[in-house]
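One protein chain omitted, others in place.
Here the chain labels run A and B in written order, and each chain numbers its own residues starting at 1.
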Amino acid sequence: MKGNNAYLLAAYALTWIIHITYLATIVSRYSQLKREIDSLRKNK
Amino acid sequence: MKRLFPILGVVTAALLVYALYMALIGAPTEQTMGNVQRIFYYHVPSAWTAFVLFFVNFGASLVYLVKRKAAADMVALVSAEVGVVFCTVVLVTGPIWARPVWGIWWTWDMRLTSTLVLWLIYVSYLFLRRFSSSGETPTLAAALAVLGALCVPFVYFSIWFFRTQHPQPVMGGGGSIDPRMLHVLLINWLAFSCFAFLVCWSRYRLEKLQREVDQAHALESLMAPRGSVR
Partner (left out) sequence: MSAPAGITRVTLLKDLRLEWRSKDASNSMLFFSLLVVVVFSFSFDPSADESRQIAGGLIWVAFLFAAVVALNQTWAREIRNQVLDAYRVSPAPANSLFLAKAVGNFIFVSVLEALMTPLFIAFYRLRSIGPAWQLLVVAVLGTWALVVNGTFFAAMSLRTRSREIMLPLLLFPISLPAILAMVQATTAILNGEGARFWMTLLVTYDLVFTTVCLLLFETVLHAE
């Protein structure tokens, strides 16, 4: 039974790794685009 | 509107923590499977959330086909992407649950198999969005989304019948569920639904910004004086 707890932990951990990875890509792309649009506005 | 986002963020985080506590400690331990059964509280709500998101994608695609509003197209894109993320969680937690309980990594269980096909359909949708030329992407994607959504009942019926002919271990138990477990399941579903909403909202804002930037670039290249390229 003890070994099974490792599976439980793995399942929960992987769930959050997947979600956090996706969120991280959103956040990083967002800040990248924000910089881009700021520089575009400056150049106007 | 902008202030709503952090408020919702805090509420969602609180819900998720509470739901996690209930899943790990609050819920009673299952008799035959032990603690591993608790994966159920993440596996099933993720599946339900994914289905809801794909349904939203269907609705948004229909709206786009009729009304041609960019917002509908963005909702379709966002719901498909986030739906695929949740679907991936289902496909990852499923085998992790199956392995200690049945000794095999995969069972042609109804939920798992249907989720796999759904995942494939919506990943192909995302590929179409990426590979098609930008002018026609919203329309083509919407058409594919309609076909994909119509396929879903067929997926369920065919796999259901296949499984009755070739019985396999059923994940999540076929029979009735302990009311305390149902309670924890629903709490987790609520928490993940709020989380999914926030993720979709963030992705929507990103998409909106992306399109603004693209438009700005397009405008710039139009306005650039002849003979000079920035």
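Odds and ends about this structure:
What we mean here is this: contacts are C-beta pairs under 8 Å (C-beta built on N, C-alpha and C of every residue); 3 or more make two chains touch, one makes a residue touch a chain.
On a predicted model such as this, the values are computed, not experimentally measured, just so you know.
Hidden chain, full complex: it touches shown chains B.
From the options B:Ala13, B:Leu65 or B:Val213, the residue with contact to the unseen chain in the full assembly is B:Leu65. Contact with the chain not shown here comes from a single listed residue; of B:Ala13, B:Val52 or B:Ala143, that residue is B:Ala143.
When the full complex is taken into account, the listed residue touching the unshown chain is B:Phe161, out of B:Phe5, B:Trp105 or B:Phe161. Only one of B:Leu8, B:Leu24 or B:Val117 touches the absent chain when the whole complex is considered: B:Val117. Mapped onto chain B, the footprint of the missing chain covers residues 65, 117, 120-121, 123-124, 127-128, 131-133, 135-136, 139-140, 143-144, 146-148, 150-151, 154-155, 157-159, 161-162, 165.
One rule holds in what follows: only the chains that are shown with their structure count from here on.
Per-chain Cα centroids separate chain A from chain B by 16 Å. Contacts from chain A toward chain B in the complex involve residues 1, 3-5, 7-8, 10-12, 14-15, 18-19, 22-23, 26-27, 29-30, 33-34, 36-37, 40.
Across the complex, chain A is touched by residues 20, 34-36, 38-39, 42-43, 46, 82, 85, 88-89, 92-93, 96-97, 99-100, 195, 199, 202-203, 205-206, 209-210, 212-213, 216-217, 220 of chain B.
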